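Some chains omitted; the rest stay in position.
As written, the chains take the letters A and B, and residue 1 is the first residue of each chain.
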Amino acid sequence: MLEQVVLLGGVTVLGMLEQAYFSLQVIYARRKHMVSPPATTGPPEFERIYRAQANCSEYFPIFVCSLWVAGVFFSQVLLGLLYLGGRYCYFHGYAASAQGRLEPLYFSAKVQWGLIALSGLGVFCALTKTYLELDLFHYFI
Amino acid sequence: MLEQVVLLGGVTVLGMLEQAYFSLQVIYARRKHMVSPPATTGPPEFERIYRAQANCSEYFPIFVCSLWVAGVFFSQVLLGLLYLGGRYCYFHGYAASAQGRLEPLYFSAKVQWGLIALSGLGVFCALTKTYLELDLFHYFI
């Protein structure tokens, strides 16, 4: 069991480190632009960094769920790494300009949809296997 | 193992699709009311949709945790589906008016409390079974 999920655990650890990195960037931006909590508004440079981090936080649970549900059935470590890379580019693109967030955002979204699709496919195949004794996994892997 | 959790995986996939649907609604509302990121304020119609999605995102991790912890012990797929249905009604009720969010919100909250209670009960029974050799599961299922 542990052997099967250790790579998923590794990608999850990388994801947590990335989230921690984004949070530190917001703390630095708060200091630089002198925006003290609980305020969340300030110069556009600060607001972009703040929103980029908020957006990544919002999608983090969906990412982790899709990574594990897809991964338990198909072991999708590569897509997980691509997503984290896309989010890194998104964060720094957004920090530079609102326009700069778009390209990596579309990339991350595509990878995220891929993970969700594989999650659904894995669940569907396991359901047909369990209840209809029809092994569709052979067609996909 | 996979057979036991495949239905929980299925509800999780539905939950991710619902979150993706809510996010798309925010993107459409941003275009319609011309609220460009990083701004999160605008006409009340936009702010209600934005807050509805933010609220659903905030509760999504709690929902997933309660679904799986309750589900591993009691297989609570039905409550999971009820919660997702309640959140769908909440989102569209909130998009229509601030008042319209209340009824489905109370419904979702009750289902969420049910899942948390079952999670706690499942953990409590498993603890008594492990450490006191007292099998309380018989009384509940």
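One rule holds in what follows: contacts are C-beta pairs under 8 Å (C-beta built on N, C-alpha and C of every residue); 3 or more make two chains touch, one makes a residue touch a chain.
Computed from a predicted structure; not experimentally measured.
Trainee: Please state the number of copies in the whole complex; 2 are the ones shown in place.
Mentor: This complex, considered in full, is made up of 3 identical copies.
What we mean here is this: only the chains that are shown with their structure count from here on.
Trainee: Starting from the mean Cα coordinates of subunit A and subunit B, work out the distance between those two points in Å.
Mentor: Chain centroid spacing, subunit A to subunit B, equals 19 Å.
Trainee: Which part of subunit B faces subunit A closely enough to touch in the complex?
Mentor: 1-3, 5-7, 9-10, 12-13, 15-17, 19-20, 36-40, 54, 57, 60-61, 64
Trainee: Going by the contact rule at the top, pick out the subunit A residues touching subunit B in the complex.
Mentor: Touching subunit B: residues 1, 44, 47-48, 50-52, 58, 61-62, 65-66, 69, 72-73, 94, 98, 101, 112-113, 116, 119-120, 122-123, 126-127, 130 of subunit A.
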